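The complex appears here minus one protein chain, its other protein chains still in place.
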Amino acid sequence: MEAKQTTDQYYQAEEKQYSYLNLGPTHPATHGIFQNVLKMDGEIIMDAEPTIGYIHRAFEKLAERRPFYQITPITDRMNYCSAPINNIGWHMTVEKLLGVEIPKRVQYLRVIVMELARITDHLICNAVIAVDTGALTGFVYMFQQRELVYEIYEELCGARLTSNVGRIGGFERDFTPKAWEKIGRFLKEFPVVMKEFENLLVRNRIFMDRSIGTGGITAERALSYGFTGPNLRAAGVDYDVRVAMPYSSYEDFDFIIPIGTNGDVYDRFMVRQEEMWQSMSIIKQAIAKLPEGPFHANVPDFYLPPKEEVYNNMEALIYHFKIVMGETDVPKGEVYHAVEGGNGELGYYLVSDGGRTPYRLHFRRPCFIYYQAYPEMIKGSMLSDAILTLSSMNVIAGELDS
Amino acid sequence: MTINLFYFLSFVAVFSALLVVFSKNPVYSVLYLIITFFAIAGHYVLLNAEFLAAVHVIVYAGAIMVLFLYVIMMLNLNTETEPHKSNLLKFAAAICAGLLMIVLVGSLKGSELLQSPVMVHDVGLVKNLGKVLFTDFLLPFEIASVLLLAAMVGAVMLGKSEKPPANETKTSK
Amino acid sequence: MIPIDYYLWLSAVLFTIGVMGVLYRRNAIVVFMCIELMLNAVNLVMVAFSNYRNDAAGQVFVFFIMAVAAAEVAVGLAILIVMYRNTKTTDINILNRLKW
Amino acid sequence: MLTNRSKVVVKKEMNFWERIYLPAILGGIVITIKHLFRRSATVRYPEKKREISAIWRGQHVLKRDDIGAERCTACGLCAVACPAEAITMIAAERKKGEENLYREEKYASTYEINMLRCIFCGLCEEACPKEAIFLTDRIIETDYGRKGFVFGKDKLVEPVDQRVDVSKRQTPAVLEFKQHKQLTHNK
Partner (left out) sequence: MISFLLYKGILSGAILALTLLVAAYSTYAERKIAAFLQDRIGPDRAGPFGILQPLADGLKFIMKEEIIPNVSNKLLFVLGPCIAMLTALMAGVIIPWGGTLIMDGVEYSLQIADLNIGILYVFGVVSIGVYGIMIGGWASNNKFSLLGAIRASAQMISYEIAMGLSIIALIIMTGTLSLREITLLQTGGVGGDWNMWNVVYQPLGFIIFLICAFAECNRTPFDLPECETELVGGYHTEYSSMKLGFYLFAEYINMFVSSAVISTLYFGGYNFPFMNNLGLDHNTITILGTVAFFLKITFFIFFFMWIRWTVPRFRYDQLMNLGWKMLIPLAVVNIFLTGLVLIFMNR
């Protein structure tokens, strides 16, 4: 009798030994809305159960109801830290479907915008790693620079975060002198701040102790999860879409692929840090090599005719109406186009049945893939590590749901 | 003045000691015990043992009771975890304690005749205490340090689990 | 000056309360605390006598008792944690079988 | 190794000075103290406003032409182009005697933009063939209720005496084109 009671007690207590901690949906360290149910033994995490769906907005279904040009603002909202890459990636996908030839100048301008976006993305990620280790000041220094990039976006398209920059076939307008000036200013000021930020953290033992060996993942596991981008490179695999499958003339530029050794937080931090330097060098190369030419390709079926023509010319007005109504013909078929997004391979799988909207559109969102590996990466580590791992993977809530 | 202080401190000590025993929640027990310790530290001050009073507060209230509280929090004990005890046992406990009390009363009867032979009370000062400690009691002092070391090692050994390193128990002092 | 017998009575009462706690409670941690209470009652007498005779030996003894108490608590609580890990309880009645 | 362009950028060993914490911390506090004497980047908002770009996509405006007639002809292209489906309009026919109010024979009797739905993508501006709707560098005012965010014509159409200058966001070609007063569009 007593023995039975004791065993019962034992099993009850076995359950009781672990406590469950709800990390999220709103927690200062989740940087977005997603939840983790952590099974904890004291401070040690025994298991984790990630939950997504808190900001489910049915992107893919929404996109299947919209003409191609209207899908661009939707892509903004995936990885909102580097929205221009999403936009331009989508444009390139449609151009691939249509088989449009893009002028060199447009390609170079796109490279500039995309690299700026990559810088902001990595900058946010690394600054947030700093915050999660407790050093707020570096974060503020870096965010001033992000402001400069956003001012460049503002000069290009009129918006800052959800940029909706560019159109199918090129840009909606040419870069203004003011935009060039702002880019120049950014390229001049940013390295100084980057150096400061690196001096604050990179060789600081407190930071190194916190990040080295935390949230590591081997190259094999990372590959089998489908990691791409900085997180895979941190694990030591030099896979970069810009080099592996060059798009938008990335083959013209000379840059290295930084890699880490065992994919821990420090590796990811350093890889992102180095990629920012590389991005800056790419931007400089692109500016130096920038050819003359138009700022958009010749795609009369998709690129709106100039306004003065529309106001005055019947032909142009008809085209205008046709494009806005989304009634231009597209070829049937399916394309997959991938760009190196801020966070990894951002893929667009587009199936077209020739109608005004995509028949099926799937976004390959890297964060969605990273987040699957999260429980494995934090098992057995401490709560502080878990938070650092999360921010170093740069899981953007907008990319989790589609 | 002093005698009133004595009565007050004694009342606090006894009252909270009773509450240590009778409160259901172990956390309350710990807190009442801390109050008891403060009262006893007050008594030490009354007895011209300031140094001991300070050490008492630091060691007992500052370290040992924090350790207790730490363990209770870590194990997450509360009122419900207190196992039920039959009334018979409680009754027996009260009887035993009462008997002990009677024995003590018997043995202490007549102690009021004791009077202090000296009027100077300066042994409580750090200097005097240190002299005695490091001359007459040097060997016990060293042995005590070895004991503490052994206790520390033992506690760390016990606290280390075979499972992935969980909560390390740190010794105080 | 407070007469020495007052302290004797006080510590007798505290000691008895400690003993009663040890007998009364089944939670090992509370039992531990009651033992601390008894030790303190003894300490009080020692300090009282030390002051009464103006002899430092009593206070030195209190030191040693404190050291021993600290060691005891450290080891005792470590044992308690190990015991809790295995039996998931701090009930001393589970402990009396000396195995788990 | 997939490419020959990769480079390991991580150095995880610490030397003695990095190991004892203090030099790095001292370096850090030197960096932060330098910022104590630097100009602050804050813009004191209500008194001072940040200069925002000429092509900023903010609150919409429905333009009038030179004589003050509304340019919108309720063709509905903006509503079609809107990815957020924020624009609602009801068309009406121009009566006699309203020529100085409405430029074309058809006009929007109701024109509403739900600013809570609007994502300020600027597609309506691009879609407009009549130079009628523009986004401006004004910022939407805050409000307590949802109703206040459905902007009707009272808030969207520019007042006759307070024209909103949108020439900054039009291309030079359009501005040049607008000089030709003989063209129907510019009459």
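Residue numbering begins at 1 within each chain, and the chains themselves are lettered A, B, C and D in the order written.
Assume a residue touches a chain if its C-beta (ideal position, glycine included) is under 8 Å from a C-beta of that chain, and two chains touch if they have at least 3 such contacts.
These numbers come from a predicted model, not from an experiment.
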Q: Kindly name the visible chains that come into contact with the excluded chain.
A: A, B, D
(Q) For the chain not shown, which residue from A:R210, A:R242, A:R272 or A:H337 touches it across the whole complex? (A) A:R210
Q | Options B:I3, B:M73 or B:I102, residue touching the unrepresented chain | A | B:M73
**Q.** Candidates A:F68, A:Y141, A:F197 or A:Y319 - the one touching the absent chain
**A.** A:Y141
Q | Selected from A:T93, A:Q107 or A:T133 as touching the chain missing from the view | A | A:T133
**Q.** Residue numbers in subunit A that touch the chain omitted from display
**A.** 19, 21, 27-29, 42-43, 130-137, 140-141, 144, 200-201, 204, 206-207, 209-210, 382-385, 387
Q: In the full complex, which bits of subunit B touch the chain not displayed? Write them out.
A: 27, 31, 34, 50-51, 53-55, 57-58, 61-63, 66-67, 69-70, 73-74, 125-126, 168, 170, 172-173
Q. What residues on subunit D make contact with the chain left out of this view?
A. 22, 25, 28-29, 31-33, 35-36, 38-42, 44
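Note that only the chains that are shown with their structure count from here on.
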Q) Between subunit C and subunit D, what's the gap in Å when you average each chain's C-alpha atoms? A) 75
Q: Return the distance between the CA-based centres of subunit A and subunit C, expressed in whole Å.
A: 62
Q. Which residues belonging to subunit B are in contact with no fewer than two other chains?
A. 74, 167
**Q.** Per-residue multi-chain contacts in subunit A, two or more chains
**A.** 16
**Q.** Parts of subunit C lying in touch with subunit B, wherever the complex brings them together
**A.** 1-10, 12-21, 23-27, 29-30, 32-34, 36-37, 40, 43-44, 47-48, 50-57, 59-60, 62-64, 66-75, 77-82, 84-85, 89-91, 93
Q | subunit A residues within the subunit D interface of the complex | A | 66, 69-74, 137, 141, 144, 147, 151, 154-155, 157-159, 162, 164, 172-173, 178, 196, 199-200, 203-206, 208, 212, 233, 236-240, 243-244, 255-261, 266-267, 270-271, 273-274, 304, 306-308, 310-312, 317, 320-321, 324-326
(Q) Going by the contact rule set out above, which residues of subunit D touch subunit A in the complex? (A) 1-3, 5-10, 12, 14, 18-21, 24-25, 27-28, 31-32, 35, 41, 52-53, 55-57, 77, 80-81, 83-84, 119-123, 126-127, 129-131, 135, 169-171, 173-174, 176-177, 183-185
